[in-house]
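Left out: one protein chain. Kept in place: all the others.
For reference, chains read A and B in written order, and residue numbers begin at 1 within each chain.
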């Protein structure tokens, strides 16, 4: 597909998302729950946060996508993630994993590897450190931040996608998305995103919303990252520092129309 | 009472609330904790969030009202809610229940029914789907959103109030509040409230604060909803999208005086 086609398909997915308002089930971390629920609503989907083992299977049965984010890891939540993930597979709805802080501690790396194996997510979105650490090609994580990039990120994202059988997105100055064969790049975004907590988690939430409205997970991941990056870019133009920038991102997500996304997405295929 | 009397009594309750700064004990969900604590403070009360079984009875003994919100349900928190709720009854302080997502899963419906029975809340505030599902008169819930309204909401709210022996509030474009006999309506509010997470929970928190300053729970519920709706209405006039709208609601709650509430409340009794 040409870059033009990728972009217009992203805009169509946003149109469908706003029209169908799919339910997105999140099992996510305490830090970002409010923000990820809000961005899910503002982009046009309907979020529900539910983690009790007694209800996750029934809840995911109502949803169009499942987002798993073990950012404030604890063992009983992981069991709920696995239960919900398996049910999502049976129902053939997409599962998006955000392996927050994988690589920082043995427990995080091991747990995220377990989620990769037992849930087989449709899409995995992380920073360079997290994806590198999980797929064993390097990358360094301190806390939840990537420190020291990957020497060959384009190969790393393809490698991880093949290894896991998932679409993989590495976000950073340039976002890279691959299904193991094709490789897309997204150049939307703004440096202030690194000065706020949970912006990676918000990007994952937006990807989850797109995945509920777009059958091709490669296209869904790239479209979601372009939408979030474009909202951030526009928000940065109206503000002078990260506090008001965050508020403006929420405004921009709500105001993002398919036409605006088609005009502003810097989304293309790499050779 | 005439509409005029209801409104002036609401303004008096706000005056007392700001003067006495009652402690409101919340056992609430992870998504909205920060927002509901903030709106409680901004309207003039003092919030405390505490859920440990070891302390909830002692904490509620200091409070003027208890707010229960099982929006991110898990079983140990429910036990704490029941303990705190019983102690609140012994102390004869009002208990406000927000049955988030009742109707969406069996676990949520069953748990909220259990809270209704074992705690016998003074006030229950939910959307049409939640109240309908709980009282068995219809209403549909997807995730935490009401989808498909009640065919006869005025009868439904009266019916639920009689069945549970509680004041019941159904919020939506028009809020309805009943004690089983009288029926009040609140026409304050703004459509952007549906584009943000936790606005229903914030409304419940404000109702909890009013319940600590107003003996008549019918009047407290209606006054709280009018106050929150009026703040939202005014906030919408100053902003262009939901992100900045949310910030402006907080500003407006802080600046809401009894006089302003008396002027702006669209609060009246239905025949």
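In this section, contacts are C-beta pairs under 8 Å (C-beta built on N, C-alpha and C of every residue); 3 or more make two chains touch, one makes a residue touch a chain.
Source: prediction; values computed, not measured.
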{"item": "Candidate in contact with the missing chain, chosen from A:13, A:32, A:161 or A:267", "value": "A:32"}
{"item": "Which of A:94, A:198 or A:258 contacts the chain that the document leaves out", "value": "A:198"}
{"item": "Of B:9, B:25, B:125 or B:158, the residue in touch with the unshown chain", "value": "B:25"}
{"item": "Chain B residues that touch the omitted chain in the full complex", "value": "23, 25, 30, 33-34, 37-38, 41-42, 46-52, 54-55, 58-59, 62-63, 246-255"}
{"item": "Missing-partner contacts on chain A, residue numbers", "value": "29-32, 34-35, 71-75, 101, 104-108, 142-145, 195-198, 240-244, 246-247"}
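To be clear about the criterion, only the chains that are shown with their structure count from here on.
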{"item": "Centroid distance [mean C-alpha coordinates] between chain B and chain A, Å", "value": "33"}
